[in-house]
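Note that one protein chain is taken out, while the other chains of the complex remain in position.
What follows is subunit A.
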Amino acid sequence: MNLIVKSALAGAFALSATTAMAQEDVIDVGMILPYVGVYASLGEEIDQGFVLALEEAGMTDRFNIIREDTEASPQVGVAATRKLVLQDEVDVLTGLVSSGVLAAIRDFVDQSQTPLIVSNAGNDEATGADCSPYITRVSFSNAQVNRPMGQWLYDQGVRTVYTLAPDYAAGRQHIGAFVTAFEAAGGEVLGQDYTPFGQTQDFGPYLTTAQAADPDAIFVFYAGGEAINFVKQYDSFGIKDETPLYGSGFLTSQLYLDAEGPAALGVITSLHYLPTLDTPENKAFVEAFQAKANRLPSEYAVQGYDAGRALVEAVKAGATDRESIKEALRDVQYTGPRGPLEIDPATNNIVQNVYIYDIVEGEDGKLTQELLDTVEAVRDEPNGCEL
């Protein structure tokens, strides 16, 4: 329903925009996001962030957004992409929450030579072995977010870990990047479990097993409902007192903090954005987002914002069609809410800071993120990418 209203509004907007400003080129943007299903809340955040970037630049009438719902299904995503590229003939595509959908549309996007700005999907291959000059990622790669934690954890005196993650591609990439870096630093992995993805509600058996291995720390990747279940159950078993919990920052994302409650206190994770970053750019962004959505922005909102901002920057630099947008995106560079960022010419992936943070109780009694350390300008290796 929401989507229909929005699309109708966007359509009406576009109509008035084209008639009013017929002389100026309107850029058609195909937005591919999940608006229903398990990822719907993420799609919503990204969408709001994207629109905010256009509003901030005062350029909403230069862009005509055409929204397509992917649910989280690769087939639906492919159909939506084909429709946007062939029928609507959009100048640029953006969106993508699910890595599975990104992998499914990769070849079509590449062959149809339509620039795509990825605003979430983090599979390493998209800017690695399967990279394309037409695919630019402004969100993160799974490896990028976790690699810095390997050395950092070792430097904190952690020598042995036990890892847990859902058993699917992203879960293995998140953990794999951390483990490689942690072992390179000299640490030892005592054990690893991959829990059935989307079927595991009770982590009790895994937690008990991990605890029995007696590691210095537990390192995990979980997101969404699983993140909430995990953090709460970890706390209820009392493991926190003996074995601290570390992980990929999605574990204690702003989106889930309220539901996790005090169980999240003291959990240390790494991520590319925190709503509490103390920079003028972020403060302005948080204020603008709160005025719009009445809640703190999550990393997804920032990814949507940066997708919009990158496009705005490209258009400001003179880009008008598919080919020129693709070229201009490579030179995008600015300091945004999450700090300085640029597009790596070797992979088209974002180069950005990774923030290590823990969860503390704020002055207002609500849980909040406390920045512990910043790893600056984290850049992925090309990993087989040739642009």
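Please note the rule applied: contacts are C-beta pairs under 8 Å (C-beta built on N, C-alpha and C of every residue); 3 or more make two chains touch, one makes a residue touch a chain; residues count from 1.
Simple rule for what comes next: contacts and distances are computed from a predicted model.
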Omitted chain, identified by the protein name its UniProt record gives, among "DNA polymerase V", "ATP synthase subunit b", "Hydrogenase maturation factor HypA" or "Branched-chain amino acid ABC transporter permease": "Branched-chain amino acid ABC transporter permease"
Residue of A:Ser236, A:Gln290, A:Thr320 or A:Thr335 touching the missing chain in the full complex: A:Ser236
Touch criterion as defined above, residue of A:Glu260, A:Asp344 or A:Asp380 at the omitted chain: A:Glu260
Listed residues A:Ala40, A:Ile359 or A:Val378, member touching the removed chain: A:Ala40
For subunit A, residues in touch with the removed chain: 1, 36, 38, 40-41, 44, 193-196, 198-202, 204-206, 208-209, 212, 224-226, 228-229, 232-233, 236-238, 255-256, 258-261
